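One chain of protein is taken out of this complex; the other chains stay put.
By letter and in written order, the chains are A, B and C; residue numbering begins at 1 in each of them.
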Amino acid sequence: MSFLSDTTAPAHPALLEALVRANEGAAASYGNDAISARVKAQLKEIFSTDLELVFTVSGTASNSLALSVLAPGDTAILCHDEAHIHRDERGAPEFFTGGAKLITLHGDHARLTPETLEAALSQWPSDFVHTTPPSVLSLSNLTESGTTYDVATVKALTGLAKARGMHVHMDGARFANALAHLKCDPANLTWRAGVDVLSLGATKGGALAAEAVILFPSVMDRFSALQVRQKRAGHMVAKMRYVAAQFEAWLERGRWLELAAHANAMASELAKGLSVVPGAKLLHPVEGNEVFIDLPQEAVDALNALNAGFYPWPHGGYRFVTSWQTKAEDVARVVKTARG
Amino acid sequence: MSFLSDTTAPAHPALLEALVRANEGAAASYGNDAISARVKAQLKEIFSTDLELVFTVSGTASNSLALSVLAPGDTAILCHDEAHIHRDERGAPEFFTGGAKLITLHGDHARLTPETLEAALSQWPSDFVHTTPPSVLSLSNLTESGTTYDVATVKALTGLAKARGMHVHMDGARFANALAHLKCDPANLTWRAGVDVLSLGATKGGALAAEAVILFPSVMDRFSALQVRQKRAGHMVAKMRYVAAQFEAWLERGRWLELAAHANAMASELAKGLSVVPGAKLLHPVEGNEVFIDLPQEAVDALNALNAGFYPWPHGGYRFVTSWQTKAEDVARVVKTARG
Amino acid sequence: MSFLSDTTAPAHPALLEALVRANEGAAASYGNDAISARVKAQLKEIFSTDLELVFTVSGTASNSLALSVLAPGDTAILCHDEAHIHRDERGAPEFFTGGAKLITLHGDHARLTPETLEAALSQWPSDFVHTTPPSVLSLSNLTESGTTYDVATVKALTGLAKARGMHVHMDGARFANALAHLKCDPANLTWRAGVDVLSLGATKGGALAAEAVILFPSVMDRFSALQVRQKRAGHMVAKMRYVAAQFEAWLERGRWLELAAHANAMASELAKGLSVVPGAKLLHPVEGNEVFIDLPQEAVDALNALNAGFYPWPHGGYRFVTSWQTKAEDVARVVKTARG
Partner (left out) sequence: MSFLSDTTAPAHPALLEALVRANEGAAASYGNDAISARVKAQLKEIFSTDLELVFTVSGTASNSLALSVLAPGDTAILCHDEAHIHRDERGAPEFFTGGAKLITLHGDHARLTPETLEAALSQWPSDFVHTTPPSVLSLSNLTESGTTYDVATVKALTGLAKARGMHVHMDGARFANALAHLKCDPANLTWRAGVDVLSLGATKGGALAAEAVILFPSVMDRFSALQVRQKRAGHMVAKMRYVAAQFEAWLERGRWLELAAHANAMASELAKGLSVVPGAKLLHPVEGNEVFIDLPQEAVDALNALNAGFYPWPHGGYRFVTSWQTKAEDVARVVKTARG
């Protein structure tokens, strides 16, 4: 049992089986293999559009590569103050872009609002040589507080960005969880809502190490630039078939959404159960696979004694993360212990 | 059958089995797992020394991360004009170091000589503010022409570098092949010969995607800097246990050397067989798993008809690469066809 | 008459005379000339300490070079949200440092408080590989709102920074104005109060183009790194004697402080006069040569008709800047017109 992170979970067995199947004979290197081509077809189907993509092995790489083809080094990226790209990637976006500036904005539950974005845009002009102009809006969905942006909010935000000639990136490390919660069409939550590039993460959703940077039609002309940067950053792995194989198995027959829905359900269950602990206070709506909650010390002690595995969170309270393999009985055990 | 590259080969089954075994329960993220710790112990044993390491998923990442902790951006890296870091990594070393200069030197069979190195050092002073001073010597072993540096030559070269206060990096994408050819102790070919950092590649030797940057004691104080750069470049993958598991299986009971020895033997066999084709001319000594050879057009046509899989090489002639899974019968077929 | 900026003012005649005097015979290049040496001696005397310095020709260069020897690219610089390095230098600090992150803090009148700094430090740990650790605190004195940090506040802020192992940079583009207002010893406001590096600007104070990056003893060991970066950034001008000559004339016999005191007095006079305009509201205390004030539209129109030269300010109100050559009669005219 561990609620530390979805990255401590193992990979789903179907993905390992896919690896074994992929391990046959010679295959073209660097992404020119047949499995990679098949995954591209899957994604076109899922997103109902033409698209281009490259694979990486980490969300940090995926986000930074995405940003690097959208944000020249002398421009700025607008994001939430809690954004993973700002807080948890050791300045990777700055490194990959050659020094672009992250301008951070506030908002409850790690969500930006159109009002805040508008205010920021008014402060940072587009065409003054002395000032760093915003070129990209980056939204995380699922957000860093485990909440979602719904389609209408994404549209409102991207509309403001587009009116300024900016591009929009979505950090989808837990995109499947957001989608499973919102129960909406992947196209509607992305390119149809104004998203140009999606970092789509499979690692937290059940892969060993598989992430994709997806360019939607509005920015498909940057594909060769993206490949160049993928190579230059050491992320064009030689035997790419093994990354592709993970994606193929993850996406096939809706597995990615099923696994996410399970994780979400476990988080809901956990939140429901912990909320009624006297003195407990849910800090953010639970709209994915993360629960942020303040707990009385007694409950915390009991859970630690159980070795439940969870983090005290820097801003206060505790974080519990569920995953594709979280068991209902473990959730029940945690809840029972906390209530104890 | 394919002699295009050792990166078109599949992974060795033992490594896939290791992945399956590693897929049990929760494990600490980002390299703090038990398998990573075991690999470190294996490598200490193999290299008879204390050391630090990080894993990556590509040789480009491995080389560039290694160089980035040795070469500040305002210094220079000396390497052979044929070096992979110069020719085939899309400027990754320049990117990771923040603009360090690669100063390239000549030498037969992609090998530097002490004379050439000495001449270069005399041209590039250490302490003149206007001039970029050399900080690192990078040697590939196996070299890009499939030849080896023996211990004595490595020592002669590193001696010159050390006298100038430089550090020494070894690009060991095919280090196992060099070792198998030279039949020497890994320690003798590296840190005992003056090498500070080794990029040790397993991918070409039978892994799915597994490379390591190994810091020997002389530069172990740079370990935290290396981890920071690994993170910042998106190479600190979350579920590191899967990279570690590949290494563990590759290194255990000398498997890495056995696989390399097989690949080397296949290359020797191939070279021997092709050399006697009338008009054929071996371009470099075959000391690893690569054969560079000039062939008459007739033989080339016949091999293409056989779909043998090999590249015409930019500098003339053709390159054939063997791997852990090259079959003696395929080599025989190629030789017979070429002679045919 | 112009109150647009102290950069629209001409140079003080004494500095031009110094240029003419410097224009005799051959002189060593790149800062190795006799005048540069004399300026160093002047500054040692003024700051009562040993020090090292390089000259530049812009405040942006001076700030960025200073930061680049203190803040590695994978660390963060803490500064006020209004800081010139954040708002007005087109990401120069990010460029010079190789992607360091500027983390911006709030505070009235462009001044940081120890409380805000402490809160920020608690959010950004020093030793977590995923998070960008703060390495530098940058303070502007005069601040961007024309206010000063007194010695006690500087000490309180640097104390917190030092306790975390950070270095402290002072952007002194208008340092002379701050000093003239505070009437304190230059040493007390800088190195004795915990400042490691001072960007000392003469351009706004009466030079043609003359700025210095001064390393106090605590960081003098970075002098050769600073020279390397000065060269690499194209700021080691060949005929440095002409930059040095401006500094020599500016500093000699307290001229720099006299000129600043005059500018400050003109600003005070202007603020006093404009404050009594009905509907006017001073936005920040006037502690240097800048006046930020909200004015009724009528007064603005009248001043525009007079061609007074001043800017509407992005955050509301208007900015008037005085300089060494602002005439009391022009101030009187502006005041009279605004009241009129």
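To be clear about the criterion, contacts are C-beta pairs under 8 Å (C-beta built on N, C-alpha and C of every residue); 3 or more make two chains touch, one makes a residue touch a chain.
Not measured: the values here are computed from a predicted model.
Note that the undisplayed chain, when the full complex is considered, contacts A, B, C. Considering the full assembly, A:74 is the residue among A:6, A:52 or A:74 that touches the omitted chain. Of the options C:209, C:265, C:282 or C:306, the residue whose C-beta touches the omitted chain is C:209.
The hidden chain makes contact, of the residues C:192, C:239, C:281 or C:333, with C:239. For chain C, the residues in touch with the chain missing from this view are 1-2, 4-5, 7-11, 13, 16, 19-20, 22-30, 56-62, 64-65, 89-92, 95-96, 203-204, 208-209, 228, 231-239, 242-243, 309. Although one chain is not displayed, its contacts with chain B can still be listed: residues 73-74, 76, 87-91, 94-95, 97-102, 123, 129-132, 314. For chain A, the residues touching the absent chain in the complete assembly are 30, 73-74, 98, 129-130, 224, 227-229, 231-232, 236.
To be clear about the criterion, only the chains that are shown with their structure count from here on.
Of all chains, the one whose mean C-alpha position sits at the greatest distance from that of chain C is B. Chain A and chain C have CA centres that are 42 Å apart.
Note: centroid distance chain A to chain B, computed from Cα atoms, is 34 Å.
Centre-to-centre spacing of chain B and chain C amounts to 51 Å, using the average Cα coordinate of each chain. In chain B, the residues that touch at least two other chains are 30, 228, 231-232, 236.
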